[in-house]
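Here's the structure we're looking at; comments come further down.
One protein chain is absent from this view; the other protein chains keep their places.
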Amino acid sequence: MSKEEIYERLNKVFQDIFDDESITVNENTTSDDIEDWDSLEHINLVVAVEQEFGMKFNMNEVTTMKNVGEMVDIILSRISK
Amino acid sequence: MLLTSLSFLAFAIITVLLYFILPKKCQWLVLLIASLVFLFYKNLSIGTIIQALAVLLSSYVLGRQIEKNKETKKAKRYLIIGIAIILGILAYLKYSNLFIITVNHILDLFKVSYQFKQVQRVSLIGISYYSLIMISYLVDIYRGTCKSEKNILKLALFMSYFPILNSGPFIRYENMKDELYKKHKFSYDRLCSGLVRILWGLFKILVISQRLGMYVDTVYANLATYNGFYTVIAILFFPMQLYTNFSGSIDIIMGISEILGIKLPENFTTPFFSTSMTEFWRHWHITLGAWLKEYIFYPLLKSTIMQKLNTFCKNKFSKKIGKKIPMFLSMFIMWVCIGVWHGGAYTYIIGSGIIQFIFIFLEDLLGPIVSKINKKIGIKEDVFSYKLYKTIRTYLLFSISMIFFRATSIKNAIKIFLSIFFYNPWILFDNNSIYKAGLDLLDFRVLILSLIVLFIVEKLSRTGSVREKLFKQNIVFRWGIIYALIFGIVIFGCYGVGYDPAEFIYRGF
Partner (left out) sequence: MLERKFFMLKIVKTAIFLVILFILWVGIFKILWIKDSTSEFFKEPKNTLDIVYVGASNVYIHFNSSLAYKKYGFTTGILSAGAQTPVAIEYLIKESQKYQSPSLYIIDLTKFVNNLNIYTEGEFRNTFDAIPFSWNRFEMINNSLKYSNLKSDEYMNYYFSFFKYHNSWKKITKQNFIEPEELFKGFLLNTETLERKSQNIGYWNKEIESLEKDNYNVLNNLLNYLDKENLNCLFVIPKRGFYLSEIKKMNFISKEIKKRNYSVINFNEIEDLSINSDNDFYNLFHLNIYGSTKYTLYFAKYLHEHYDLPDHRNDKKYNSWDKTYEKLKEHYKELTQKDFEELVEESTLLLNNN
């Protein structure tokens, strides 16, 4: 799976979670950029991403991810295994 | 050892002196010995040694094992065993009576006349703190956030670092391992800064908290005499009493830790300026909240059961509700845990747990509705007066929840609450009724003055460290403030033996 493909699928997840069709994410997107992205939604988001890509984040990764770029790196490293 | 006692003062001075006089290699050993002294002070017995050693040894061995068997099923098993041992000891020592009371209630319900007797168990100071800290240590190793400690003595120091045993903050091994074991140089600036923070903590405890306590204790102990507005004032005083005591303790231990050169996380950031309960709890006992989020709330929310519930609700109701129900369920569990952690009694579970949850739940539920109505009828929400209203409302809500926290039983709490409705507003105006409930006119004056000082300092602290601001001032002002603080504490502090001039027989015989 390529990075572009991942971003495309991620966009859908984000739009679904935050109920906003206009969201597009890039590697620098952080929780500050999306209004509803608080710590609670973060968990929901993480779970939705896990389901989308059929992989698991560990708790450490969940709480330390700083931006979407880091999230994509983790996803990449998991699905390429 | 009470933080405000002379024995603690002596203990702290000796510790700090040894810490900087002995070779830097020994610094962490000095801390370990000091921590053990603090932990077992007046409480040394085979029982207490066993309970501490059990937690230490199991954390040490299992921590090593979890790391060795990383990413296998064994690791998970070791983690569960570790948590079970730590929680088991904690529950045995602190929650036996809660269990007995519950069982007795159930027996009563089924009309069984047999009742179990309550037990008296000696637990070490700080057991609720170090138990959770050691759990986080094991979980962090399991999650791969930190490496396990190879030196058991170093782990013992992490577990028992004396400043945190009294009232937190919760620390995490990942953040503390460098702080605790590395060599620290003596710093004059840190000494001054730390001492001022200790003074400020003493001021909060001795001048404000103890004084508020004198009133609150009098009223709560004599509800038959003091009701109506007496109770109202007591209810309003208690959160402030609790805050000044708790955050004052934190100031003292943070001050000591600062002198030693060991950074600890902040536990309070001016909570009473919050405009909602949700915000309030982000500023009150921060490290406890962080711990529970990290190790209970998030894992719960992420768990398969909750996700299944999420999908189920999404399909049954709507997407929004689908999200909210598991969230609030997890939140409810977390709040019950907070309540239980505060103490083994139903008053704590209700006062610092369930009621808090209800308030936060209602805020989430009603907040948007109220906002809509406000918009319709033209009430502005971004003005000072509205924010003030919300701040006061938050304080009132917290005060009401704390009735349960302070009361001796649920019945007692309800009695306190009901006594609000006794009609006696004149006590606020007539000659001196209000000065009969533990605080006289002069005490009230000191109290109001010191609360104003507290308010100013808290307000200033929202734009950066007040101590840094103080140390930038010229020497006359700087020293003036420090002398005022010292003599404020020494003269107006409520400590030592109560002064009763009748006891003095000078000019009498």
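To keep things simple, chains are lettered A and B as they appear, and every chain counts its residues starting from 1.
As a working rule, a residue touches a chain if its C-beta (ideal position, glycine included) is under 8 Å from a C-beta of that chain, and two chains touch if they have at least 3 such contacts.
Owing to the predicted nature of the structure, the values given are computational and were not obtained by experimental measurement.
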### Task
Just list which of the chains on display the missing one touches.
B
### Message
For a quick check of understanding: of B:F116, B:F455 or B:W479, which residue touches the chain that isn't displayed?
### Response
B:W479
### Message
Touching residues of subunit B against the unshown chain: what are they?
### Response
6, 188, 440, 442-443, 479, 483, 486-487, 490-493, 495-499, 501, 503-509
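Just so we're on the same page, only the chains that are shown with their structure count from here on.
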#### Entry: Sites on subunit B touched by subunit A in the complex
139-140, 143-145, 293-294, 298-299, 301-302, 307, 310, 319, 323, 327
### Query
Can you list the subunit A residues touching subunit B in their complex?
19, 39-40, 43-44, 46-47, 58-60, 62-63
